[in-house]
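Every protein chain except one is present and positioned as in the full complex.
The first chain written gets the first letter, and so on, giving A and B; residue counts start at 1 in each chain.
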Amino acid sequence: MTESTYRIQGNTGEWEVVIGLEVHAQITSESKLFSGASAEFGAEPNSHVSLVDAAMPGMLPVPNRECLRQAVRTGMAINAQINRWSRFDRKNYFYADLPQGYQISQLYHPIVGEGEIEVTLNEKDPDSAVKKIGIERIHVEQDAGKLMHDQHPTMSFVDLNRSGVALMEIVSRPDISSPQEAGAYLKKLRSILRYVGSCDGNMEQGSMRADVNVSVRKPGGELGTRTETKNVNSIRFMMQAIEYEAQRQVDLIESGGAVVQETRLFDADRQETRSMRSKEDAHDYRYFPDPDLLPVELDDAFLEECRASLPELPDAKRARYEAMGLTAYNAAVLTAEAETAFWFENLLAEGVDAKQGSNWLMSELFGALNKLGKTLDESPVNPQQAAELLGLVADGTISGSIAKQVFEIMLETGQGASAIVEEKGLKQTNDTGAIEAEIAKIMAANEDKVTEYRSGKDKLFGFFVGQTMKAMQGKANPQIINDLLKKALG
Amino acid sequence: MMSDFSRLGVAAIRDGVAKGEFKAVEVAEALNARVSAAKALNAFIVETPEKAIEAAQAVDADRAAGKPLGKMAGVPIGMKDLFCTQGVQTTAASHILEGFLPTYESTVSANLWKAGAGMLGKLNMDQFAMGSSNETSYFGNVISPWRRNDGSNAALAPGGSSGGSSSAIAARLCPAATGTDTGGSIRQPAAFVGISGIKPTYGRCSRWGVVAFASSLDQAGPMARDVRDCAIMLEAMAGFDPKDSTSLDLPIPAWEAGLNSDLKGKRIGIPREYRLDGIDEDIAKMWENGIAWFKDAGAEVVDISLPHTKYALPAYYIIAPAEASSNLARYDGVRFGLRDLPEGAGLQDMYAATRAAGFGEEVRRRIMIGTYVLSAGFYDAYYTQAQKVRALIARDFDNAWASCDLILAPTAPSAAFGLGEKNADPLSMYLNDVFAVPASLAGLPAISVPGGLSKEGLPLGLQIIGKALDEQAVLNAGLAIERRSGFVAEAAQWW
Partner (left out) sequence: MSVDKDTVNKIARLSRIAISDAEADKMVGELNGILAWVEQLGEVDVTGVEPMTAVITNKLRLRDDAVTDGDVRDKVLANAPAKEGSFFGVPKVIE
């Protein structure tokens, strides 16, 4: 572990930033944590709501096994302690998006205890420093509904579609000491969640959001008072929020003020954090065990299934790819995001050589997607189709340069590689007679260059290769051109 | 033959309908008429004569078609207003739910309708089941049909919180009714009016669709004029419900078929800690009678100790208000019920105004106590301590079962008191539940059966507490007392 060198330069010297993150991740599930209503995003208002979610009198919660399973699998993925005995507590407060008047959460006995996540500070640099961020706990809780304030002059509107959707709250230790580390941590966490399949990590839709605890102190000094910036919904915003908030605290302290422990929100337009005055009301959540629910007791079979169903995780996968001969950089990039790794795995499953496949994926496919402005999930070419193309190169049916041409046609038309090669007659030719005939024509037309070459201007060899390939419309086997040219030119 | 249907109990109506001695509709009509003529008791908040007729017609049609009839076929009952009934106002006797029309039916009431019972109406009760005298209802006090024999005509409490249920059954407006028991709310009102009522083991009856008071204590049960009727109705009400996480996934025994008043081989424990200083003379005498009846039925009577009895009531008055303070947070004027929105009020002001206007005084008091004992800095001293004491109380019972099978005690420390006599001091009212609360805290089945009359001519109740899941033994012991007590007194009709 390397010490972070991130410092804020104040008038009284350097300041260190201490950051802890509470990440709320929506658990991937069909139905809600305590009701059978759909957990799907984006439905008509108040349609994905059961009488339980609306907290009608006499309604009772029944927990969803899958939500607990995903929390446990996530805990296992970060080598955390799994608590066989946990319990749901009620967190009591009044708000219009909270129908029960309490949120069912876990305070005293969370389902997952201490774990850790290894973060590479610069994922593009395989030699970059690695830091372990401690995880204090993961607990499972209900999401709240949604309030809309801009639909009516005097009223706010309440939509309970999200009310009761399952969340994991993943609480880090205050081990993070720079905005960059926070960003790397959040990326890594998102990657793990996606690998595990416990959360889609979609921050735009709010499936993942962070509460950011920030305080500042003189290097090595006592911890300062922290503020909590709520509901930050992108990695970039989170990094900006930390920078702003740390600087604000330093300025405040240095000008003789004191940081107040409070809840703040991040205004992305102004790139600043603001105190949430409407919620200043001192909170006393009166947590107590939910008497509608018994303790959660996990048995061996449940835990065994959770463990057995865990996929290979990014760090392990990366090590395996390196052992397969991929460069450290390629291995890092291919494993950073679950969707890339899964795509690559599918490519390998089609029999593609690992090195050939990784190089093609990272240069050709990424380049093409970049141009199209598409993500890997939206790729017009799937791994099976890609494998067909790469197979044609591997067995010498087409050359690498023709492959690029074929790939472009595949992207445009969706046609298969073999069909394109067949239709356009792009098969590589090994017909030495035809190639020799073209070479003879080229030499005849460029007698001066032949002379120059023969008198020692070796560089001209490339010119003859290019001319021959052009005459052969790119379809000649480059190795055969080379051999024949060498012979002809002497 | 013209029967006085008001004199028939559950079994008699069910059997008469099944045998074709009379039609279910005749019974429903007769009881509808009695309900509507008994407004002076204020036992019902809503009367639903059409529901009673509808259910009776369905039973008559089924019988005519030769279809099998349910356990409660043709029996019209009263439904405590804590049970949500689809399309029928459900208020928990609170202003905050006035006008609330559930779009769903509680599991317990649905079970009863499925068994062929019909609904005469929604019964008055203490607001949110908080009270022991039925004086906290927003819809007015329920009056007991009983009067003292001193000619004073003072209006007496029917007990609480199931006071509408007890009053209606004792006044023969219905043969049976649902009750709910959180800290004695079935047993104490049954005792006050000379009927029977059983709180089954916690988890036997689903809490789904029952307005919650204190989740870890609330348990529904039947109230009726004899033990057999209680057994029949409990069979119809109980059963596993996957919608209630605390519901017991166990088969429901055939309690009625298993009734047997022979107590040979049974050991009856008499807890010495229940012999309070200054115990009411009539109560002490009834208790002695009960012991004698048990001996007569073949049981062995043993002295037992339940050392933490004294702490049951204080523990209850921490746990129940704590749970209630949270359970009642949903009454906020947003999705259902009352909304009080003062001019220019914001959301939080609306909550405070709505809840101040909607909740009665006792409910507000208990919410405040509950909020206080859960608040930062006090949680461990009050709530955690109370839950530990509760564990000790449950352990007391576990230890007692080593030397006995059943426990006999009074249901309440006195006969019914007059309305208004105890509401000056909330604490003196709470003390009414002193004998009832321990079984609630331990989740054990307990019945109250009539045990005699006080000097003033008012009914007194004997309580029998059993082991978890052993409702059969509790019912059997109740039956043994019923057979020996010769309790036939009933309230003379004045209403």
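As a convention for this text, a contact is a pair of C-beta atoms (placed from the backbone, for glycine too) under 8 Å apart; a residue touches a chain by one contact, two chains touch by 3 or more.
Just so it is clear, the model here is predicted, and its values are computed rather than measured.
Asker: Which one, B:Met125, B:Leu156, B:Ala315 or B:Leu453, makes contact with the chain that was left out?
Answerer: B:Ala315
Asker: Please pick, from B:Pro145, B:Pro158, B:Gly197 or B:Gly333, the residue that touches the omitted chain in the full complex.
Answerer: Only one listed residue reaches the unshown chain, and that is B:Gly333.
Asker: Per the definition of touch given earlier, which of A:Phe41, A:Phe157, A:Tyr329 or A:Phe463 contacts the omitted chain?
Answerer: Counting the whole complex, the residue in contact with the absent chain is A:Phe157.
Asker: Taking the entire complex into account, which one of A:Glu22, A:Glu66 or A:Glu436 touches the absent chain?
Answerer: Hidden-chain contact among the options goes to A:Glu66.
Asker: Which chain A residues would touch the chain omitted from the figure, given the whole complex?
Answerer: Touch with the absent chain occurs at residues 29-31, 35-38, 44-54, 62-68, 87, 94, 96, 147-149, 151-160, 265, 276, 278-279, 284, 286, 289, 293-297.
Asker: Touching residues of chain B against the unshown chain: what are they?
Answerer: Residues in contact with the chain left out: 99-101, 103-104, 201-203, 216-217, 242, 245-246, 248-249, 308, 310-311, 314-315, 317-318, 325, 329, 332-339, 341, 345-353, 355-356, 359, 364-365, 367-369, 371-373, 375, 378, 381-382, 384-392, 394, 425-427, 430, 442-443, 468-469.
Note that in this section only the chains that are shown with their structure count from here on.
Asker: So in the complex, which bits of chain A are touching chain B?
Answerer: Contacts found on chain A: 51, 54-63, 90, 92, 94-96, 99-102, 156, 158, 281, 284, 286-288, 291-294.
Asker: Which of the residues in chain B come into contact with chain A in the complex?
Answerer: Against chain A, chain B makes touches at 83-84, 90, 92, 97, 100, 102-104, 106, 207-212, 214-216, 242-246, 322-323, 325-326, 328-330, 332, 334-336, 347-348, 351, 371, 374-376, 379, 383.
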